[in-house]
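Below are the structure tokens for one structure; questions will follow.
Note that this complex is displayed minus one protein chain, with the remaining chains in position.
Entry: chain A
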Amino acid sequence: MKIIISNQSKTPIYEQIHTQIKEQIISNDLKPGHHLPSMRQLAKDLNVSLITSKRAYEELEKNGFIYSVVGKGSFVSDQNEEMIKEGKMKGIEEQLLAAIQNSKDIGISLKELQELLTILYKEED
């Protein structure tokens, strides 16, 4: 698990932690059943208050990304369809962004790019 916290960011720290763990679950870097560190351990390691790690875990649990077992700790949940879709959407977005950047670099307009996308999309059918 990788978590980098910015103290200068306007995004609250609990949200930064929440987003980063969520992304790693969606991308399957953190697999279902993975045992997460305790809230207290995470707070200590990241040098944040306990209430910060607690809130990050609560949000993850509320959204179904993790579950906790009393006395055992928190684990990554089996991912549902929607989460997998969200993860894949993100991948598509990144690929499209790269295509847009490449197009801009050589002066291809939005319209030309849309046309190209439409042709390619239909060819696949």
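The rule is short, and it goes like this: contacts are C-beta pairs under 8 Å (C-beta built on N, C-alpha and C of every residue); 3 or more make two chains touch, one makes a residue touch a chain; residues count from 1.
In the analysis below, contacts and distances are computed from a predicted model.
Missing from the rendering is one chain, named in UniProt as "ABC transporter ATP-binding protein" (options: "ABC-type nitrate/sulfonate/bicarbonate transport system", "Anti-sigma factor", "3-isopropylmalate dehydratase large subunit" or "ABC transporter ATP-binding protein"). When you scan A:Ala43, A:Leu60 or A:Val76 for touch with the missing chain, the hit is A:Ala43.
Counting the whole complex, the residues of chain A in touch with the unshown chain are 7, 10, 12, 14, 40-41, 43-44, 47-52, 54-55.
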